[in-house]
Structures are given as C-alpha cells and as structure tokens.
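Note that one protein chain is taken out, while the other chains of the complex remain in position.
The first chain written gets the first letter, and so on, giving A, B and C; residue counts start at 1 in each chain.
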C-alpha cells in the first residue's frame, strides 16, 4: 500500500514536471482564433469605468476567471495549492483543487487540499472523478467528505474517458452515470445545497453530452475543450513502447475544440457555462464571454507560475485581467453583461462546425 | 511460355518489393481526415463491454476488418498468403487472396493460393479481374475453378482500368461488362450461392459505378478509393522513359478519395459496403463505419507486416482493433451497430464533394 | 512644461524613425487581396482618354488619392509637411496634417502645420483627436483655431482607442462622444460650413460605428482599417518590459481589415467614404473605388518618401496614379464613375466576413 501510494505520488509529480518542461499542448487549436470580435472604432466608454466583476456560484469574482482544478495528494501539490490560493485571494478570483480521491482514500493527505482554506475565503471548488462513482461505488458520503475537506463552495465532477483509456492503470467503466442523478440530489437534500459542475479535462463536451448532464442535474458545465493541455501528449512522453506511442499519437488531436464545445453546450443547455481548455489570455476570455460563457478557467499557465511562487501566479492572472480590460475597451463594453452582447464573426473551421452540428 | 511465366513472377515480386521499400502512396489523401467524430465527454459505457464483433458474408469477424486481396502465383506469394491466413485465424478476421488468374491458367500455382485453407477456416475471399471476363472470354466455369481452389466464401471481381492502362502489357477492353450479370447469375444458380463483391484497386467507385454494379447484381462494393497505395506511383518506379514517367505523374493523383467514394456509393446503393484504400488504423475504421460502411479492408500495411512473419501481421491488426476500441469508447459506442449511429462532422474538400455530387 | 514638450517631441520623432526603419505593418492583411477585379479582355477604351480626376469636399483632385494626416509639432514635422504639400501641389492631390493638438496648446508650433499653405492651395484637411473633446473639454473654438491655423478645407476627427490604451500616457475616456454632435453643428453654424470626417488610425470602423458617426453628423468616414501601419507593432519596439511586449503582441492583429471596414461602413452609411489603411498602390485604390469608396488615403509610404525629399513623394504618388490608370484600362473604365461600376468577385475571408455581418 505504501509502495502503491509512492507510485501514484511519483506519477503525479512526473505529470507536473512534464507539463512544466515539455510541450504538452494540442497541435489543433481551440478554434477561438476563428472568432473575431468586432473593433468598435468609436469605443464610447471610459477605460476607468470598466468593471470586470462578476458572480459565480454565489461568490463575487473580480473578473470572470478561475483557476482549474490541478492537483493535491502530495507535498509538492500542497505548495502549488497554497500558491494558487494566495494569488486568488490577493486578486479576488476563484480556484479549484485537483482530484480529491487521494485524500478520500487516505486522510493523511487531506492537508494537501485543505491548505487552500488557510489562504483564501474566495470561491473554492472541489473535484471528484465521475468514473469513481461507478467503479468505486462512491455515494453522497464521499461527496460530503470532499466538500468538508476544503469547505467547498461548489463541486466539480470530472469526466475523463480519454485520460483513463490511455493510462495502463485507467478506470474504464463509465456506464450507468445516471447514478449521479440520485447522488447529487440526495447530497443536496441531506447535506449542503451547493452547485455541481460537470467538467471535462481537455476533450470538451458535445451537445449530446450537455443534454445528459442537464438531465443528471448539473448546475454548470465547465467545457475544458481541446486546444490546451492534451493528456494524450503528456502520456506519449511517459510511454516507452513505440507501438503504444504511435497509438497515442492518433488521439493526440482527439476532442472537441474549446470554442466548438462552448457552442455545442450553449445550443441545448441554459445553466452556467465555463469556457476552458487552452485559455491563454484576456482576449480568449473576452471571446468566450462574447459567445455566451459566464466565466473562464485556466490550468497549465497557472501550474507553471505556481511552481515559481504565488507572486508569479498573481502576475500571470493580472496580465489576463489587463488584456481582458483592453479587449473590453476596444469593443466598447463597460462590464461583463455588455461584453456578452458584443458582435463577432465566426470563420473557417468553427463556422463549418456550427453549420453542420448546430443548424 | 515458361519465360513469360518467369517474367510475370519477376514483375509480381518487383511490385511487392517496391511496395515494401518505396513510397507508393498517394500525395492526395483519403479525405477521412475531413471527418471528425464527435467526442462524447460523458462516454457512458464500460470499456470492457465494447464488442467489435460483426458478421460479413455470413461469417463472424471479431472486428470489422479484413485483409484485402494482395497476391498469389509464386513462392513468395505463398508465404505471404500463409502468414496472413495464420494471423486472421488467430484474430478471428477475414482475408482475400490476390488475383487468381495465374492459377486459372496454370494448375501448378494453385497451392500458392489454396495454402490459406491450411491455416484458416475464417472468411476467405477469391479474386478475379473483370477485364478478363471480356478479353479472355471467361465464364462461370472459371469462377467455379477460382472458388473451389480456396473454398471461397465470397468472390471479389476487381475493376482496375488505371492499372491496366499504365502497364505496357495491360488489358484494355472493359466493354460489355454487363456480361458479368449473366455469369454471376448462372454461377449462383448452377454452382454455389455465394456473394459477389465489386472491388476497385485504389481509385474508388463513383455513384454512377454503383448503379451499374447494382444492376449487374453485385452483393457488395469494396470501394478501394484513393489515398492509400497508388498504382501509378508503383509504375513510375519501374518505368525508365522520362516522358512516360511524366505521363504517369499526371495520374498519380487520379481517383476518388476513399471517404468520397464511400459517400458516392452509399448514396445510391444499399448492399454491403466495404471502406478501403488507405485505411491506416482503427480511427480510420471507426470513421468508415460511422459514415455507413459494414467493414474495412487493408492491404499495404499488412503486406509489409507479412514479409516479416505472421506474428507481425497479428501485431498490426491488434493495434488496429485496439485503436478502434478506444475510438468506440470515446464516442460511447458499445458495439458496431451503435458506432454506425455516432454523430460526426464533415469538413473541407469532402464537404464540397458531397455538396456538389450528392445533393 | 518645456521638459514635457521635449519628451513629446522625442516620442513623435521616435515614432517617425521607427515607422521609417522597422517593420510596423500588420501581419494580417487589408483583405483587399480577396477582391479580384474582372479583366475586360476587349477593353474598349483609349488609354489616353482615361480621366482619374475626381472631386472631394468641393476641391478637385487629379486622382482619388490623398495623403493621410501624419505629423506636426516639431521641426522635422515641419519639413515632412512641407515636402508633402509641395508634392500634392505638383500633382493636384490633397493632404491632411497630423494631430494639431500640439499647436492648440502651444502657438509656437503653429508653423509646423501652417507651412503646408506656403506650398499648396489644394485640399488640406485638419486633424484633432475625438478623445480630447472629452478629456480636455474642447469645444468649437478649438475647432476654429485648428481650421484657421491651416485654412482647412475639411476637419478630420480621429478615433484611436487602441493607440491610447497601449500608450502609458494614453487618454482613455471616449465616453459621451455625442457631445461632438453639438460641437460640430455649432461650429458649422457659427464659424465655417466645412465637412467633418471621422477617421480611424489603423483599426477601422464597423457598421455599428458608422451608425453612431452618421448620427453625430459626420459628412465622411475615413475607414483607416487594419492591414497597414499597426500602432501596437510600433509600441512593441518602444516597450522594454517583456510582459507588456507580450500583451501588445495580442493586439498586433486587432482591428477590422480595410476591405471589410469599407463594406461595413457602406452597408449603413451613404456619406463620403475614404478607403485607407494599408493602401499600397494603384491596384488597391482601384479595388477600393470599385467597392464603393470615393477616394483613398495613404500614410506610411508617403512618410518614408517625405524623409527623402518632396520629389520622392511625387514619384511614389505618380507610381500609384500610373498603376491606377493601368487597372482602369484593363477593366475598361474611362473615369472614376465607370470604375465604381466595374464588376469584381470577393473571395476567402472577406466573403465570410460579408456573409456573416452584412447579410
């Protein structure tokens, strides 16, 4: 058991260092570049009046940005979570923690997650894997443990079939996911009435997914589409067998590009939508908001910054907010509500995608 | 006559070695890359429940994959056929033999084909050239000889006008092909009621072709479209005269891309359709099934593997099946029937093709 | 104050030299290349009959070309303005001066603008910044001072939100621009009834802008779209902080391409439209006229020529006129009115743009 725990810790560290040092991003893009916000030459607003504030899950955010759930379960993870928590506290933003499974199994690891509450009272989102509700027979008590561990304001349930299927150790049973319907409903009734978020990990959700997630009763969808971190690429580095490397290459471009996923989900779902997967600056965020997202989420650039210290996380997020504000200025949007109404055009592949799937 | 036989053997060997060592594939693609299967983020199935089994021509296949007809008629061919037969027996797949003309003419060569029956009871498909029914005045007796030679479960009749026209020795009379109507019908009545497959060799069939083939009475169409092995490219290596090389270059991109050919055929034909020509992995197979094929066929990669040994053929086909299963998992299809209904989008040139030809 | 003036002068010189020596142009294009004028093989006209003459703001121009407002306010600027004035006088064209703010504040600098009237009686256009009417509370008296300074035939009011927002010293309040409605109307009533032009500086106007500008009462719109000089690129050279450089890179491609901006504006506005931003020859001019512009304007190439002497400015403009005439010959247009009716096709991204925004 100790050995096994050691192994998992080593794998998690390997993932973190791979993401930090190697190119782990999709060759195919988010398709956000196929969206062009329309410059408003007359502008018509005062830059100093621009308000980026918004609300998410009942908590205030100084800008529509949260840090995606990344890690937990080992000492390096504790440091990363601490750095992110300090930064979002400083800036008035929100964050998620990584999969809490490690601490569900082993109480000794709880502090690697709960550390965030030593540093922030802002929005904090818990994280559990959908697959474990099936394969490990989890129920509302597990949810309760995860929520209490970090006093979570919301719970993200991640769906990661690609990630599981390409790892030798992967859990591969995603059947009977509607079990989640009862678990969520029971949890809300018997424990706390907090919102639940369905979250991908880089391959996005389709409109068919959105209908299923709506039916299960998810309050929000965090699309986490393709174009940012690719788990197939991460794994390619770790695999030694050439044949398996080759197989992973085939799926290194698999997934619904972030912009397409946002349109897919918005076409059938009217809950909260978070734009994520490959968000790399305030212009990306402005585009996501313009096409209907309530907020954006970022992982990889924040992970990299967090390894340098919490001030670096602050700097990166400040850049994003500054860039977002400039974009808002140039389309003449004084606040997030106005940004949601700004005109844009859709080009190339994204246009094709929308025409074929959503019309 | 002996000399002539030697010559043909040498040419066949030259083809095989050229295909093994040189780039003999189209620069233009199958257009399968213009199809994007839609990731199902919620997945909803258990990987271990996935069934790739299917039936083709009354025989079970463990996955919708057969090996295309490649060779026969000389000792190296015998070894290749043996290796393929052992592999498909091991995996529960099917195979075709190469053109049986050599053994129709010369009984001494029969064992280079019939060897497959020493190693497999699975689906085996015979192979004769449409053009020979015209130029050599073949009839149902020839069909009978070919079927009996390998105890064929089905007969493929290949149509190869490009191949013939670019070879100095080519047979160039494809007139009065409807003669095949009577021959097939007579054969079925007087001999065995097995299915007949119309097969291209890398240039694909159009919808106009499909109507003709339907009228002749073919039970299946094996599209063998452009994007994989190009016979014009094979011949370019063999030709010495610069002017003829130049002429062949003009036709090195001739043909209907595999994905387009599948849509062409499906638009007017409701028999069995095999997706083939440039199939290079399980993701290609998943796409073919999603757009309506019943099965896929592969030649070049299997030929290469068979030159290394039967275990190598097994390995390549296992990779294909594994890749197919992952694709099925990621679109949430538990079996081939569900895969046939999975949503997809069509982009770029393939979209143009469909719009202009099939709407 | 002297120091501050010195600083501004140094910055203006730095801009000029940067524009002269470095690549300051958009990577993204004007989209004029997506317009193809249709060759008239029968031609049907006499080259020597071709008339490029046109009228703009009541003044004759020998061709539909003016020099955009570029500079003023320091000794080098005086020389540049003089050289441009001599050249447009020689050729019968018009010109604008750069922002007159410097001389509004400081009378000593007036001659760096008024010098143009020592050399030309042709069309001269004044230049003031829209933002200053807000932040500096300017009114019709300021307009009067600017007009009188150069005996302006028309006044351009430039809108430059991007430029302001990326400069540390930028004015960032574009709110209540409808104040301009009264100022313009008052000025026309109480002072001179000259036309007012709304002018961008390289990011273009949208159709939404055009409606606002129409409502304010602008007689003309000078689109100055993207594809030529990029102020974000100019500033990237000047900035030292890597993070800010990175931020500016994000906006180095921001803006409405010139051809798109022309279509946007023409779709809702029937005043005079000037095609500008990245105009680099007579073929560009012919295309702008064909899609509905009354005239074109050029900055960067003229700035570069003016640093070599007035004869060089003449040479560059003569080339443009010659190229325009050849284009007119090849589409069989004897004069500007006929050129406006010449057929063309629209391709690629520009076609997409029009389809989505203007249909």
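Keep this in mind: a contact is a pair of C-beta atoms (placed from the backbone, for glycine too) under 8 Å apart; a residue touches a chain by one contact, two chains touch by 3 or more.
The structure presented is a predicted model; accordingly, all values stated were derived computationally and were not measured.
Participant: Considering all chains of the complex, which shown ones does the missing chain contact?
Facilitator: Missing chain, whole complex, touching shown chains: B, C.
Participant: Quick one: which of B:251, B:269, B:310 or B:329 touches the chain that's been left out?
Facilitator: Answer from the full complex: B:251 touches the omitted chain.
Participant: Check each of B:36, B:90 or B:209 against the chain that is not shown and name the one that touches it.
Facilitator: That would be B:209, which touches the missing chain.
Participant: Of B:26, B:119, B:159 or B:231, which one is in contact with the hidden chain?
Facilitator: From the options B:26, B:119, B:159 or B:231, the contact with the absent chain belongs to B:159.
Participant: Given the full complex, what residues of chain C touch the hidden partner chain?
Facilitator: Looking at chain C, the ones touching the missing chain are residues 38-49, 281-283, 315, 319, 322-323, 326, 329-330, 332, 343, 345-348, 351.
Participant: For chain B, which residues touch the unseen chain?
Facilitator: On the side of chain B, residues 130, 159, 161-162, 165-166, 172-175, 177, 198, 200, 203-206, 208-209, 212-213, 243, 246-247, 250-251, 254-256, 349, 352-353, 356-357 touch the unshown chain.
One rule holds for everything that comes next: only the chains that are shown with their structure count from here on.
Participant: Between chain A and chain B, two touching copies, which fits better, same or different residues at the interface, with half of the numbers shared as the threshold?
Facilitator: different
Participant: Select the chain whose centre, defined as the mean of its C-alpha atoms, is least distant from the mean of all protein C-alpha atoms.
Facilitator: A
Participant: By mean C-alpha coordinates, which chain is most distant from chain C?
Facilitator: Between chain C and the rest, the longest centre separation is with B.
Participant: Calculate how many whole Å lie between the centre of chain A and the centre of chain B, each centre taken as the average of the chain's C-alpha atoms.
Facilitator: From the centre of chain A to the centre of chain B is 45 Å.
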